[in-house]
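Now for chain A:
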Amino acid sequence: MNAIPAELLHIVIGLVAVAASVGLIGLVMVWVERKVAGHIQRRPGPFEVGPSGVLQPLCDALKLVGKQLFMPLGADPILFWLAPVLAFLPVLLLFLPLPVGDGLQALDVNLGLLLILAFSGLAVLSVLLAGWASNNKYGLLGAARGVAQSVAYEIPLLLSVLSVSFVAGSLNLATVVEGQGTWPWNWNIMTQPLAFLIYFVSAFGETNRAPFDLPEAESELTAGFHTEYSGMGFGLFFLAEYANMVVVCAVATALFLGGWHGPVLPGPVWFVLKVSSLMLLMVFARWTFPRVRFDQLLNINWKWLLPLAVANLLLTAFFVKLAQFA
Partner candidate 1 sequence: MEDMAKIAFGLYTLIILGGSVLAVGAKSLVRAMVGLIATLLGVAGMYMLLNSPFMALMQILIYVGAISVLIFFAIMLTRADAGGEEAESAPLRQNLLSLLAVLSVGGILGWLVLTRPLATTGVPVEVSIEKLGLGLLGPYGLAFELISVVLLVSMAGAVLLAWERRNGK
Partner candidate 2 sequence: MSALTLYQLVALILLMAGLFGIAQRRSLVGMLISVELMLNGAGLSIVAASQLTPANAVLGQLGTLFVMGLAAAEATLVLAIIVVIARRFGTTKTSVVSTLKG
(Lines give C-alpha, C1' and ligand atoms only; values in the text may rest on other atoms or scores of the structure.)
Protein backbone atom coordinates (compact mmCIF):
# COMPACT_ATOMS: atom_id res chain seq x y z
CA MET A 1 0.00 0.00 0.00
CA ASN A 2 1.51 3.26 -1.06
CA ALA A 3 1.07 6.66 0.52
CA ILE A 4 -2.21 8.48 0.51
CA PRO A 5 -2.86 9.76 -2.99
CA ALA A 6 -2.03 13.41 -3.48
CA GLU A 7 -5.42 14.18 -4.90
CA LEU A 8 -7.19 12.88 -1.81
CA LEU A 9 -4.84 14.86 0.40
CA HIS A 10 -5.64 17.93 -1.63
CA ILE A 11 -9.36 17.39 -1.11
CA VAL A 12 -8.98 16.73 2.61
CA ILE A 13 -6.94 19.90 3.11
CA GLY A 14 -9.47 21.77 1.01
CA LEU A 15 -12.33 20.40 3.12
CA VAL A 16 -10.66 21.43 6.35
CA ALA A 17 -9.96 24.89 4.98
CA VAL A 18 -13.52 25.14 3.75
CA ALA A 19 -14.99 24.02 7.08
CA ALA A 20 -12.91 26.60 8.91
CA SER A 21 -13.77 29.36 6.50
CA VAL A 22 -17.46 28.47 6.55
CA GLY A 23 -17.52 28.94 10.30
CA LEU A 24 -15.66 32.20 10.01
CA ILE A 25 -17.84 33.43 7.17
CA GLY A 26 -20.92 32.59 9.18
CA LEU A 27 -19.72 34.64 12.13
CA VAL A 28 -18.63 37.57 9.99
CA MET A 29 -21.81 37.53 7.96
CA VAL A 30 -24.00 37.59 11.05
CA TRP A 31 -22.10 40.63 12.24
CA VAL A 32 -22.20 42.32 8.82
CA GLU A 33 -25.89 41.68 8.41
CA ARG A 34 -26.76 43.11 11.80
CA LYS A 35 -24.46 46.07 11.37
CA VAL A 36 -25.71 46.90 7.88
CA ALA A 37 -29.31 46.45 8.95
CA GLY A 38 -28.66 48.78 11.84
CA HIS A 39 -27.08 51.45 9.70
CA ILE A 40 -29.85 51.23 7.12
CA GLN A 41 -32.32 51.90 9.90
CA ARG A 42 -29.96 54.57 11.27
CA ARG A 43 -29.19 52.76 14.49
CA PRO A 44 -25.81 51.36 15.54
CA GLY A 45 -26.48 47.62 15.56
CA PRO A 46 -24.43 45.52 17.98
CA PHE A 47 -21.72 47.61 19.58
CA GLU A 48 -21.13 46.36 23.09
CA VAL A 49 -18.96 43.27 22.68
CA GLY A 50 -15.60 44.08 21.21
CA PRO A 51 -14.85 47.05 18.96
CA SER A 52 -18.05 47.88 17.05
CA GLY A 53 -19.50 44.64 18.34
CA VAL A 54 -17.40 42.29 16.18
CA LEU A 55 -17.35 39.70 18.92
CA GLN A 56 -21.13 39.70 19.27
CA PRO A 57 -21.69 36.76 16.84
CA LEU A 58 -19.03 34.79 18.69
CA CYS A 59 -20.95 35.30 21.92
CA ASP A 60 -24.15 34.32 20.14
CA ALA A 61 -22.47 31.19 18.84
CA LEU A 62 -21.25 30.31 22.32
CA LYS A 63 -24.75 30.85 23.63
CA LEU A 64 -26.17 28.60 20.92
CA VAL A 65 -23.66 25.87 21.69
CA GLY A 66 -24.46 26.07 25.37
CA LYS A 67 -28.21 25.93 24.95
CA GLN A 68 -30.22 22.87 25.72
CA LEU A 69 -31.29 20.88 22.70
CA PHE A 70 -35.05 20.45 22.71
CA MET A 71 -37.12 18.06 20.76
CA PRO A 72 -40.88 18.43 20.58
CA LEU A 73 -43.16 15.65 21.73
CA GLY A 74 -44.05 13.23 18.97
CA ALA A 75 -41.19 14.29 16.74
CA ASP A 76 -39.17 11.75 14.82
CA PRO A 77 -35.91 11.73 16.81
CA ILE A 78 -33.56 10.49 14.08
CA LEU A 79 -34.89 12.61 11.25
CA PHE A 80 -35.18 15.62 13.55
CA TRP A 81 -31.44 15.67 14.22
CA LEU A 82 -30.51 14.45 10.78
CA ALA A 83 -32.04 17.51 9.14
CA PRO A 84 -29.68 20.23 10.42
CA VAL A 85 -26.66 18.06 9.70
CA LEU A 86 -27.98 17.43 6.22
CA ALA A 87 -28.41 21.16 5.80
CA PHE A 88 -24.83 21.88 6.72
CA LEU A 89 -22.73 19.06 5.28
CA PRO A 90 -23.51 19.45 1.55
CA VAL A 91 -22.66 23.14 1.81
CA LEU A 92 -19.09 22.21 2.66
CA LEU A 93 -18.91 20.24 -0.58
CA LEU A 94 -20.24 23.22 -2.52
CA PHE A 95 -17.17 25.23 -1.62
CA LEU A 96 -14.75 22.72 -3.10
CA PRO A 97 -15.00 23.60 -6.80
CA LEU A 98 -15.03 27.37 -6.30
CA PRO A 99 -12.06 29.02 -8.03
CA VAL A 100 -10.83 31.61 -5.55
CA GLY A 101 -7.73 32.47 -7.53
CA ASP A 102 -5.78 31.27 -10.54
CA GLY A 103 -5.08 27.66 -9.63
CA LEU A 104 -6.44 28.17 -6.14
CA GLN A 105 -9.22 25.64 -6.10
CA ALA A 106 -9.81 22.82 -3.65
CA LEU A 107 -11.16 20.43 -6.26
CA ASP A 108 -10.37 21.02 -9.89
CA VAL A 109 -13.13 18.95 -11.44
CA ASN A 110 -14.45 19.09 -14.92
CA LEU A 111 -18.02 19.15 -13.69
CA GLY A 112 -17.67 21.74 -10.93
CA LEU A 113 -20.77 23.63 -11.89
CA LEU A 114 -22.81 20.45 -12.05
CA LEU A 115 -21.50 19.42 -8.64
CA ILE A 116 -22.64 22.69 -7.13
CA LEU A 117 -26.07 22.43 -8.72
CA ALA A 118 -26.48 18.80 -7.67
CA PHE A 119 -25.47 19.23 -4.05
CA SER A 120 -27.35 22.47 -3.55
CA GLY A 121 -30.42 20.36 -4.29
CA LEU A 122 -29.75 18.48 -1.07
CA ALA A 123 -30.63 21.60 0.90
CA VAL A 124 -34.25 21.02 -0.12
CA LEU A 125 -34.18 17.68 1.63
CA SER A 126 -33.01 19.17 4.88
CA VAL A 127 -35.77 21.77 4.80
CA LEU A 128 -38.29 19.07 4.09
CA LEU A 129 -37.09 16.71 6.79
CA ALA A 130 -36.79 19.48 9.36
CA GLY A 131 -40.33 20.62 8.72
CA TRP A 132 -41.79 17.15 8.72
CA ALA A 133 -39.86 15.65 11.60
CA SER A 134 -40.55 18.44 14.07
CA ASN A 135 -44.24 17.49 14.24
CA ASN A 136 -45.29 21.09 14.02
CA LYS A 137 -47.83 22.62 11.66
CA TYR A 138 -45.80 25.74 11.10
CA GLY A 139 -42.79 23.59 10.42
CA LEU A 140 -44.63 21.50 7.88
CA LEU A 141 -46.09 24.56 6.15
CA GLY A 142 -42.64 26.10 5.97
CA ALA A 143 -41.22 22.89 4.59
CA ALA A 144 -43.92 22.61 1.92
CA ARG A 145 -43.28 26.20 0.90
CA GLY A 146 -39.53 25.74 0.93
CA VAL A 147 -39.69 22.69 -1.28
CA ALA A 148 -42.10 24.22 -3.79
CA GLN A 149 -39.95 27.32 -3.90
CA SER A 150 -36.56 25.73 -4.29
CA VAL A 151 -37.75 23.22 -6.85
CA ALA A 152 -39.26 26.05 -8.87
CA TYR A 153 -36.31 28.41 -8.62
CA GLU A 154 -33.75 25.74 -9.41
CA ILE A 155 -34.95 25.61 -13.02
CA PRO A 156 -34.27 29.21 -14.10
CA LEU A 157 -31.08 29.12 -12.08
CA LEU A 158 -29.91 26.08 -14.00
CA LEU A 159 -30.93 27.54 -17.34
CA SER A 160 -29.17 30.83 -16.75
CA VAL A 161 -26.02 29.03 -15.61
CA LEU A 162 -26.22 26.82 -18.68
CA SER A 163 -26.27 29.77 -21.05
CA VAL A 164 -22.99 30.97 -19.59
CA SER A 165 -21.39 27.56 -19.84
CA PHE A 166 -22.59 27.41 -23.46
CA VAL A 167 -20.50 30.46 -24.19
CA ALA A 168 -17.51 29.20 -22.22
CA GLY A 169 -17.88 25.66 -23.52
CA SER A 170 -17.13 24.14 -20.12
CA LEU A 171 -18.69 23.18 -16.82
CA ASN A 172 -15.50 23.87 -14.93
CA LEU A 173 -15.73 27.14 -13.09
CA ALA A 174 -12.03 27.84 -13.49
CA THR A 175 -12.29 27.49 -17.26
CA VAL A 176 -15.27 29.82 -17.32
CA VAL A 177 -13.29 32.39 -15.37
CA GLU A 178 -10.29 32.01 -17.65
CA GLY A 179 -12.49 32.84 -20.62
CA GLN A 180 -13.13 36.30 -19.18
CA GLY A 181 -10.85 39.32 -19.18
CA THR A 182 -9.45 41.76 -16.70
CA TRP A 183 -11.79 44.66 -17.22
CA PRO A 184 -15.53 44.75 -16.55
CA TRP A 185 -16.37 44.98 -20.25
CA ASN A 186 -14.63 41.64 -20.75
CA TRP A 187 -16.81 39.91 -18.22
CA ASN A 188 -19.68 37.62 -19.02
CA ILE A 189 -22.17 40.01 -17.50
CA MET A 190 -21.76 42.21 -20.56
CA THR A 191 -22.74 39.41 -22.92
CA GLN A 192 -25.26 37.78 -20.58
CA PRO A 193 -26.93 40.53 -18.56
CA LEU A 194 -30.29 38.81 -18.59
CA ALA A 195 -28.79 35.55 -17.40
CA PHE A 196 -27.13 37.39 -14.54
CA LEU A 197 -30.39 39.01 -13.53
CA ILE A 198 -32.24 35.70 -13.65
CA TYR A 199 -29.45 33.96 -11.77
CA PHE A 200 -29.36 36.54 -9.04
CA VAL A 201 -33.12 36.61 -8.52
CA SER A 202 -33.25 32.83 -8.46
CA ALA A 203 -30.37 32.82 -6.01
CA PHE A 204 -32.57 34.74 -3.60
CA GLY A 205 -35.20 32.05 -3.97
CA GLU A 206 -32.70 29.22 -3.62
CA THR A 207 -31.12 30.58 -0.47
CA ASN A 208 -34.46 31.49 1.13
CA ARG A 209 -33.37 35.08 1.55
CA ALA A 210 -35.76 37.97 1.90
CA PRO A 211 -37.77 39.05 -0.05
CA PHE A 212 -38.21 35.36 -0.89
CA ASP A 213 -37.85 34.01 2.65
CA LEU A 214 -41.30 32.47 2.75
CA PRO A 215 -40.23 29.13 4.26
CA GLU A 216 -39.25 31.00 7.40
CA ALA A 217 -41.59 33.97 7.21
CA GLU A 218 -41.61 35.15 10.82
CA SER A 219 -44.87 37.03 10.66
CA GLU A 220 -46.93 34.05 9.61
CA LEU A 221 -44.98 30.87 10.37
CA THR A 222 -42.96 31.93 13.44
CA ALA A 223 -39.76 30.51 12.00
CA GLY A 224 -41.04 28.11 9.37
CA PHE A 225 -39.23 24.83 9.04
CA HIS A 226 -36.80 25.48 11.90
CA THR A 227 -39.41 26.63 14.40
CA GLU A 228 -38.71 23.78 16.79
CA TYR A 229 -34.93 23.87 16.65
CA SER A 230 -32.96 25.22 19.55
CA GLY A 231 -29.29 25.62 20.23
CA MET A 232 -26.90 24.29 17.65
CA GLY A 233 -29.68 22.69 15.60
CA PHE A 234 -30.84 26.17 14.75
CA GLY A 235 -27.23 27.32 14.56
CA LEU A 236 -26.45 24.83 11.82
CA PHE A 237 -29.42 26.00 9.73
CA PHE A 238 -28.28 29.54 10.25
CA LEU A 239 -24.71 28.76 9.26
CA ALA A 240 -25.90 26.82 6.23
CA GLU A 241 -27.98 29.77 5.07
CA TYR A 242 -25.03 32.12 5.13
CA ALA A 243 -22.71 29.56 3.59
CA ASN A 244 -25.24 29.03 0.82
CA MET A 245 -25.31 32.76 0.29
CA VAL A 246 -21.55 32.78 -0.11
CA VAL A 247 -21.72 29.92 -2.58
CA VAL A 248 -24.33 31.52 -4.83
CA CYS A 249 -22.46 34.82 -4.76
CA ALA A 250 -19.16 33.10 -5.51
CA VAL A 251 -20.70 31.21 -8.42
CA ALA A 252 -22.17 34.46 -9.71
CA THR A 253 -18.75 36.06 -9.43
CA ALA A 254 -17.04 33.24 -11.25
CA LEU A 255 -19.66 33.00 -13.98
CA PHE A 256 -20.56 36.61 -14.60
CA LEU A 257 -18.14 38.97 -12.88
CA GLY A 258 -14.81 37.70 -14.12
CA GLY A 259 -13.89 35.68 -11.02
CA TRP A 260 -10.37 36.48 -9.90
CA HIS A 261 -9.72 38.83 -12.81
CA GLY A 262 -9.12 42.47 -12.01
CA PRO A 263 -6.49 45.15 -12.37
CA VAL A 264 -3.64 45.82 -9.94
CA LEU A 265 -4.73 43.70 -6.96
CA PRO A 266 -3.99 39.96 -6.77
CA GLY A 267 -6.67 37.52 -7.89
CA PRO A 268 -8.04 36.16 -4.60
CA VAL A 269 -8.50 39.70 -3.31
CA TRP A 270 -10.59 40.59 -6.31
CA PHE A 271 -12.60 37.41 -5.91
CA VAL A 272 -13.33 38.11 -2.25
CA LEU A 273 -14.13 41.73 -3.04
CA LYS A 274 -16.62 40.80 -5.73
CA VAL A 275 -18.26 38.13 -3.62
CA SER A 276 -18.62 40.44 -0.65
CA SER A 277 -20.09 43.25 -2.72
CA LEU A 278 -22.68 40.83 -4.11
CA MET A 279 -23.46 39.68 -0.59
CA LEU A 280 -23.80 43.26 0.53
CA LEU A 281 -26.29 43.71 -2.28
CA MET A 282 -28.23 40.72 -0.97
CA VAL A 283 -28.27 42.20 2.52
CA PHE A 284 -29.40 45.53 1.12
CA ALA A 285 -32.18 43.80 -0.77
CA ARG A 286 -33.30 42.05 2.39
CA TRP A 287 -33.71 45.33 4.24
CA THR A 288 -35.29 47.12 1.31
CA PHE A 289 -37.96 44.93 -0.20
CA PRO A 290 -41.00 43.60 1.59
CA ARG A 291 -41.63 39.87 1.53
CA VAL A 292 -43.67 38.76 -1.46
CA ARG A 293 -46.79 36.63 -1.20
CA PHE A 294 -46.40 32.98 -2.06
CA ASP A 295 -48.47 33.11 -5.24
CA GLN A 296 -46.50 36.16 -6.33
CA LEU A 297 -43.31 34.27 -5.66
CA LEU A 298 -44.35 31.39 -7.88
CA ASN A 299 -45.75 33.74 -10.51
CA ILE A 300 -42.44 35.57 -10.75
CA ASN A 301 -40.74 32.28 -11.31
CA TRP A 302 -43.06 30.51 -13.72
CA LYS A 303 -44.31 33.51 -15.66
CA TRP A 304 -41.19 35.63 -15.90
CA LEU A 305 -37.92 33.98 -14.94
CA LEU A 306 -38.50 30.64 -16.61
CA PRO A 307 -39.64 31.91 -20.04
CA LEU A 308 -36.95 34.56 -20.04
CA ALA A 309 -34.31 32.01 -19.11
CA VAL A 310 -35.43 29.63 -21.85
CA ALA A 311 -35.46 32.44 -24.42
CA ASN A 312 -32.03 33.54 -23.26
CA LEU A 313 -30.68 30.01 -23.51
CA LEU A 314 -32.06 29.54 -27.03
CA LEU A 315 -30.67 32.87 -28.19
CA THR A 316 -27.29 32.05 -26.67
CA ALA A 317 -27.22 28.65 -28.32
CA PHE A 318 -28.14 30.29 -31.63
CA PHE A 319 -25.35 32.83 -31.39
CA VAL A 320 -22.79 30.30 -30.24
CA LYS A 321 -23.62 28.17 -33.25
CA LEU A 322 -23.47 31.23 -35.48
CA ALA A 323 -20.04 32.11 -34.12
CA GLN A 324 -18.87 28.59 -34.91
CA PHE A 325 -19.96 28.91 -38.52
CA ALA A 326 -18.50 32.35 -38.92
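On the choice of candidates, all candidates are chains of the complex that A comes from, given by their letters.
One rule holds in what follows: contacts are C-beta pairs under 8 Å (C-beta built on N, C-alpha and C of every residue); 3 or more make two chains touch, one makes a residue touch a chain; residues count from 1.
Computed from a prediction, not measured in an experiment: that's the story for all the values here.
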Complex partner of chain A (touching, any copy) among 1 or 2: 1
List of chain A residues in touch with candidate 1 within their complex: 1, 5, 8, 74, 76, 78-79, 82, 109-111, 114-115, 117-119, 121-122, 124-125, 128-129, 132-133, 135, 140, 144, 147, 151, 154, 171
